[in-house]
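The other protein chains are all here in position, but one chain of the complex has been omitted.
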Amino acid sequence: MEGKHFLPEKWEDKFREECGLFGVASSKKDAPQLTFFGLHALQHRGQESAGIVVGNGDDLEGKKGAGLVTQVFNQENLEDFHGKLGIGHVRYSMAGANLDANMQPLLIRSLKGSMALAHNGNLTNGHELRQELENNGSIFHSTLDMEILAHLLARPGFTDFEQALRESLLSLKGAYALVILRGETVYGARDPQGFRPLIIGEIDGDYMLASESCAFHTIGGRVVREVEPGEVVKLRAGKLESFRFSRPGPQKFCVFEYIYFARPDSSFSLDNVHRIRQKMGKQLASEYFPEGDLVIPVPDSGNSAAQGYAQARGLPFELGLIKNKYIGRSFIMPRQDMRETQVKLKLSPIRELIENRRVILIDDSLVRGTTSRYIVKMIREAGARSVHLGISSPPVSFSCYYGLDTTRRQELIAARKNTAEIAEHVGVDSLGYLSLQGLQKLFGKDLGYCDACFSGNYPLKTECSN
Amino acid sequence: MEGKHFLPEKWEDKFREECGLFGVASSKKDAPQLTFFGLHALQHRGQESAGIVVGNGDDLEGKKGAGLVTQVFNQENLEDFHGKLGIGHVRYSMAGANLDANMQPLLIRSLKGSMALAHNGNLTNGHELRQELENNGSIFHSTLDMEILAHLLARPGFTDFEQALRESLLSLKGAYALVILRGETVYGARDPQGFRPLIIGEIDGDYMLASESCAFHTIGGRVVREVEPGEVVKLRAGKLESFRFSRPGPQKFCVFEYIYFARPDSSFSLDNVHRIRQKMGKQLASEYFPEGDLVIPVPDSGNSAAQGYAQARGLPFELGLIKNKYIGRSFIMPRQDMRETQVKLKLSPIRELIENRRVILIDDSLVRGTTSRYIVKMIREAGARSVHLGISSPPVSFSCYYGLDTTRRQELIAARKNTAEIAEHVGVDSLGYLSLQGLQKLFGKDLGYCDACFSGNYPLKTECSN
Amino acid sequence: MEGKHFLPEKWEDKFREECGLFGVASSKKDAPQLTFFGLHALQHRGQESAGIVVGNGDDLEGKKGAGLVTQVFNQENLEDFHGKLGIGHVRYSMAGANLDANMQPLLIRSLKGSMALAHNGNLTNGHELRQELENNGSIFHSTLDMEILAHLLARPGFTDFEQALRESLLSLKGAYALVILRGETVYGARDPQGFRPLIIGEIDGDYMLASESCAFHTIGGRVVREVEPGEVVKLRAGKLESFRFSRPGPQKFCVFEYIYFARPDSSFSLDNVHRIRQKMGKQLASEYFPEGDLVIPVPDSGNSAAQGYAQARGLPFELGLIKNKYIGRSFIMPRQDMRETQVKLKLSPIRELIENRRVILIDDSLVRGTTSRYIVKMIREAGARSVHLGISSPPVSFSCYYGLDTTRRQELIAARKNTAEIAEHVGVDSLGYLSLQGLQKLFGKDLGYCDACFSGNYPLKTECSN
Partner (left out) sequence: MEGKHFLPEKWEDKFREECGLFGVASSKKDAPQLTFFGLHALQHRGQESAGIVVGNGDDLEGKKGAGLVTQVFNQENLEDFHGKLGIGHVRYSMAGANLDANMQPLLIRSLKGSMALAHNGNLTNGHELRQELENNGSIFHSTLDMEILAHLLARPGFTDFEQALRESLLSLKGAYALVILRGETVYGARDPQGFRPLIIGEIDGDYMLASESCAFHTIGGRVVREVEPGEVVKLRAGKLESFRFSRPGPQKFCVFEYIYFARPDSSFSLDNVHRIRQKMGKQLASEYFPEGDLVIPVPDSGNSAAQGYAQARGLPFELGLIKNKYIGRSFIMPRQDMRETQVKLKLSPIRELIENRRVILIDDSLVRGTTSRYIVKMIREAGARSVHLGISSPPVSFSCYYGLDTTRRQELIAARKNTAEIAEHVGVDSLGYLSLQGLQKLFGKDLGYCDACFSGNYPLKTECSN
């Protein structure tokens, strides 16, 4: 009966992260509230469903639903929840996947006690593991990678849970960060390459886990450190322990976390996200410098890079595209010209800034090229003399197998067209990308980042990479 | 956000059936529609959730939700469904059980193909089987008995599905009727005692399964026969096959199906339900015959028996309690005097019929005694000279372990009080039950019925029977 | 987004009442609760919208909405309401009329104090009065007759409100019962012919008004008397006063209140509704007596008459059509064969009662003939040897201008076809109506009833009568 849920950002042409994770082992009974606020801060990582499981010992309670954290949860149902431990999850679901059964956290009920799991990422040997488990009698309710891990953990023969966890994680290949709530403990783990982020935080002497540091700031906490690749951390009230299930491989942290996914107020080990984006804008300014009168970001994704770019070029920075904040949750789009209409519902140019000016538009990335042409058209209709488009990352020419939106390679515009053709498609006078060399200069070459979507250098083989 | 769902009958003090089942293997693509109409006819067997899974071969699609069949499904979402095969389920959920994960049908996804299961009943060795399965590495998402069967079916070593089904069913003990959709086939099965009903129907040369025959009539079909205890039937387009997984035990069909659960227009092997209720009313008239001026049924449960009773006594039958049909789905009850208020919202006496008259009120059963006192009070306030209460079944003194609402024995009024004490509690001038002998006269002694809730003669041992 | 509201009875082919009214002047602050329960008991008089206005003195608060009383109001929003005085309204809206602006009670805000009005009926000089008022500068927000009265009451020159009320009511022609909440008083009035009902009740020394006496019984009150034609009653805490604005004309109480509208447990001055319907059934038995084996009512409208008919004929009375109570509020009907599908969703025959039997089906009235054919078809398909249809009122051949559903005469099947043609259309072996003489025998000829829909004898001229 419910109808559509809130999809405010569907108009954007961006890669999508699969998930955001949060976990906490508190000394007080505030796990539901902390998890709620933590997830809300991670909402940009996934808007299609939200779930929280809380508990003390064996008695776990969970609630999941389609929509935003603030739609699924409210003061009333949060107060029905009780517990010192909690994990939570927000997700952007893959097209076609059964929405209901695939919501996370996954809650497993056992006569020995319950367990809840949530993850972010993508296994590269998922199909193979599943085949093997099914051959041994396992049954699956979902298509989630975490259901594979749950089966592995349940195999007979383990002496204790941590042994089971260590050995099961060794079976998994691919990109993952995960949180598990079981008994009195919240576990967190990252794959040996550390593709996906997972940070440890602290509040009033208790420990937390989150995909990004912004989740800790919102609730008054602070960052402790990142979970290391191949590490399992154990959170109990007031305690943080750790063990390794694998030697860390050469780290391959997803460079797109810096470029687009993470919130500007988050930081990873290299730097603050806003600051690195500014630097990318500055670097772009040294590579691509068309004549222009002012610099306008595509809001909000291009904001930080455009500030850096404008500063480096000595040009005025102007918020020349106004966002309409008021798109309700249930609006069903007109059938024709959907994307153009969506762009118009969301963005409006300030004509007086643009008329007769040479505009340099800055965005963080260009994936399918479906939206930019309408933004450019809009700026031209507002009277721009010329429009130049600077992208503060390299052309996305290769699919990702480690947890981003599963774009087929044919949909990536840079896999089919060269820069001149893309410029023509988008309708700009000139188009400039940050070079791969420029990117590597900032992030360090071979220093621990995965840039496979730009370079095609996949750190791990996959069952289906092409 | 949704709020409460439709609970129109919560005011009644009745045993509750756990479920209603439907299945069809059609030659046309009308399985969603047939299943919808079939389930709607079975709605009285459970109003808390409804689910349908349809498909052709491996590609199964399902939808489940809280509420009535006509709330979960509508013309629009039925048209999104495609398939020649379908199974469906309505249920009344046990208190405390996790609603979402326990909705049926259960949909199992496997690399070899998907499968959906739904059932009605209760295993008596469920805990034991579950323990064993968990020890062997199975993980559970729900507390459903059908998830046990799904695990049994998935065990390695079987040469084909039907062998797996035969052997797995042999492991189950207790009361169950079930439907399974897998590949091109809909399976149906009943336990060896045949506690719970499952009927085979036919429409345009194709076969169907349902808990009650009323489901076939609604859609223009006809009854073929009952599934036999210990039998598995296989429905494919235009075909009905069968095999046995067990010799039938002495049949123990639930006598409460005749007394209360089934719709009056349904029939089981003994007779039509309305007609047997009339006979129970007539039998009651030969055992309990207070002086009275008119006979009034508690609507709608007492209607048939009251007709028989009035006819046998030669007294006027009057529909003297009017039901208010308009209880919306979202009404939240006042906090105090809830039950009395609910009774008043639902029923009103016709004062002119009752004033200064000796009223004989007839109902089909008396379980907890929580509602009758308010109905009696209402009739007294309408001016009755005396109120006599006839119950067309024996006192319910024992809990049921075979699929009815899991009432604890202490809640059964007849387990704590004798007839005189119950009469006083309910506030009537006299109270008469049908005797167990009277019941057995109608149903035949030792002739294939379970009357454990009256007699305490449990046909099967349970893990927790007291 | 909300979708459809609850329309459980749309499948029935019946005249529709426009409204139900309730009012109370209590000494305690329980007006919201009393009004809620009173309206709920009157729900059968209109299911499309519900409204309550309560207050003390000038400060009136109101809430109106589409749907049932129990959908618009709940414990929570009732507790937000405060006041000793209250009026309420349920309605069935006329097709095409703007739903929102036409919901009642109408709440008029004035610098001198607020006022709320609600009514049941139809003015025959509404158009003319409206024309006159508009010519004098009045503006209208709705098409409600009560907005006309509100304008009349506001005309300058009156010395006090009661003078204004007296003179304004004299301007109105047609059928109406009304309640007004103003200051410390609830007023009630009926037109000089007394077409529409309005009853005075009492509870704990305070007075109430309602369209039917069943509203008083539900809340533990009792009937005092009917408001007389041409009378205004004034309710204040613990006080009942009265004055006349007109000499009563020859009373013309709507005979359809007895035949169909009112609930069986209500009574008007002649008799209890259930009892008069039984008598109509008996009278029909003396006029129409086909050979038959059993008598089955169309539930629930034919229940009382069928009991009387069966008793008079000495035939078994059987509730042979089972109603499915579970039609949710949001079910959108299939496009084709809507009415047949609706009938099948609502009703099922008990095949075992009907097979090879000669069935006499009894209903209270036959208006358009759109539903009966499907009920008859259903009974034939259940194996009836013959089907005879008895209608316990005369053929409806004339439109009503006094407050019933504004059926155009062409839609009335008895205005276009004779009895034999109707029998053929409906598909019965024989059809018998109660004769007009038979009706008049029961109600008394010229004794105060309007039977214009049967006889064409309109007591009042209308602007648009044909």
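Odds and ends about this structure:
For clarity, chains are labelled A, B and C in written order, and residue numbers in each chain start from 1.
One rule holds in what follows: a residue touches a chain if its C-beta (ideal position, glycine included) is under 8 Å from a C-beta of that chain, and two chains touch if they have at least 3 such contacts.
Fair warning: this is a prediction, and the values are worked out from it, not measured in the lab.
When the omitted chain is restored, the residue from A:P229, A:P349, A:P395 or A:G432 that touches it is A:P349. Interface note: of A:G23, A:G51, A:G67 or A:G86, the residue touching the hidden chain in the full complex is A:G67. Annotation: of A:R91, A:R182 or A:H274, A:H274 touches the absent chain (contact as defined above).
The chain that is not drawn here is touched, among residues A:A41, A:I375 or A:L389, by A:A41. Here the missing chain is touched by one residue of A:Q104, A:S304 or A:Q440, and it is A:S304.
By the touch rule set out above, subunit C reaches the unshown chain at residues 1-2, 64-65, 71-72, 100-101, 106-112, 127, 130-131, 134-143, 150-151, 154-156. Although one chain is not shown, part of subunit A still touches it, namely residues 6, 8-9, 37, 40-41, 43-44, 47, 67-71, 74-76, 214, 217-218, 220, 263-265, 267, 271-272, 274-275, 300, 303-304, 307, 311, 316-319, 322, 324-335, 344-345, 348-353, 381-382.
As a convention for this text, only the chains that are shown with their structure count from here on.
By the count of C-beta pairs in contact, the leading chain pair is B-C.
Taking the mean Cα position of each chain as its centre, A sits at the greatest distance from subunit B. If each chain is reduced to the centroid of its CA atoms, subunit A and subunit C end up 60 Å from each other. Rounded to a whole number, the gap between the C-alpha centres of subunit B and subunit C is 37 angstrom. Work out the mean CA point of subunit A and of subunit B, and you get 48 Å between them.
Counting partners per residue, subunit B has 71 as the residues that reach two or more other chains.
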